[in-house]
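Coming up: subunit A.
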Amino acid sequence: MTTVLFYILGFIMLTATLLCITRRNPVHAVIYLVAGFFALALMFYLLGAPLAAAWQIIVYAGAIMVLFLFIIMMLGLAPQETPEGPGWRRWGPLVLLSASLMVCTVLLIMQDPAAGKEIGDFYLAPQAVGESLFGRYVLAVEMVSFQLLFATIGAYLLGRPLSKGEGQ
Partner candidate 1 sequence: MSESLLFLIPLLPLCCAVINMLFGMRLPRLFAEIMAVTGVAGAFLLTILFWGYAEGEGTRVVIFTWLNSGAVDVSFAMNFDRLAAPMTLMVTGVATLIHLYAVGYMHEENDYARFFGLLNLFVFAMLAIILADNLLVLFLGWEGVGLCSYGLIGFWYRKLENAKAGTKAFLVTRVGDVFLAIALLWLFAATGTLNISEINAQAASISPGVVIVLSLLLLLGACGKSAQLPLMTWLADAMAGPTPVSALIHAATMVTAGVYLLCRLFPLVSISTVGMTAITAIGALTALYAATCAMAQREIKRVLAYSTMSQVGYMFMAVGAGTVTGAMFHLLTHAFFKAVLFMAAGCVIHLAGDENDIYKMGGMARRGPVELFWVFLAGAVCLAGLPLTGGFFSKDGILLALFTHPDPTYRVFWLIGVLTALLTAFYTFRLVYLVFAGEWRGTGHPHAIPLQMRWPLWPLALLGLIGGMLNLPALVGGDEMLHHWYGDLAGRAVTASHSTEWMLIGFAVAIVALGWFAAHWRYRNYRPPVENRVSRFLLNGWQSDALVDCLLVRPFTAMARFCSSGCDRSLFDGTLEGLAKMATRYSALLVQLATGRATTYLSAFAWGFLVLLGWFLLKLVNGGGH
Partner candidate 2 sequence: MNAFANLPQFPWMSLLIMIPLCGALLCLLHGKRTNDCRGLALATALATFGVALYLFVCHGQGSERWLLYEDVNWIPAYGIRYVLAMDGIALLMVLLTAFMQISAVLLAWRVERHVGSFFALLLLLESGLMGIFLAYDLVLFYLFWEVALIPMFFLISVWGGEQRRRTALKFFLYTLIGSLCMLVAIIALYQINGAQTGAYTLVIGDLLKTQLTAAQEGWLFAGFLAAFVVKSPLVPFHTWLTDALTEAPAAGSLDLTGLLLKTGIYGLIRVAFPLFPNATADFLPILGILALVGLFHAAWSAYHQDDIKRLLAYSSISHLGLVLLGLAAWQLTAWEGSILLMVTHGITTGALFVLVALIRERTGTRSMQELGGLWGQAPCLSALFLLFSLASLGLPGLANFAGEILVLLGTFQEHPVWAVVALLGVVFAAAYMLRLVQGVIWGPAKAERTLPDLTMREWLMLLPMAILVVWLGLYPAPFLAPLHGAVATLLAGGLP
């Protein structure tokens, strides 16, 4: 049952992402992406990572994507349909490239002996993750927290009004 569910969720995720990347309207794209992320979160859960699943929904779908939406709307990009260049000549090779990349990757993955082995049942309680985070990986956590701080400062500096002469 869970196996089937996993595959279904996987396809939902891929479909949603595909739709996302082909939308012209950024708002639509973000909406589709949020849908994909929901599916991904559920896959995390199926793989025994409830905490990651929760964070995926809360942080990604909830915070980050909303941030994207804010920016898109703030800048008023939504109604503007930006034309996508010379069409096939441009994206034909790229699609081909992507397809071949995908084929190559999948082939390479499948070649590996570990690829055939199945993933066993696994469940990791959030508590265990927390202990590991603030035990063994506390240094990484500190570093990431600093990074967040720097990002905040950077975002603040970038977000200041332009001084004279800095504009066009």
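Quick note on selection: all candidates are chains of the complex that A comes from, given by their letters.
Definition applied: contacts are C-beta pairs under 8 Å (C-beta built on N, C-alpha and C of every residue); 3 or more make two chains touch, one makes a residue touch a chain; residues count from 1.
Keep in mind the model is a prediction, meaning the values are calculated, not measured.
*Asks:* Need the partner of subunit A in this complex, chosen from 1 or 2. Which is it?
*Replies:* 1
*Asks:* With touch defined as at the start, can you tell me which subunit A residues reach candidate 1 in the complex?
*Replies:* Listed in rising order, the residues are 94, 97, 100-101, 104-105, 107-108, 111, 113.
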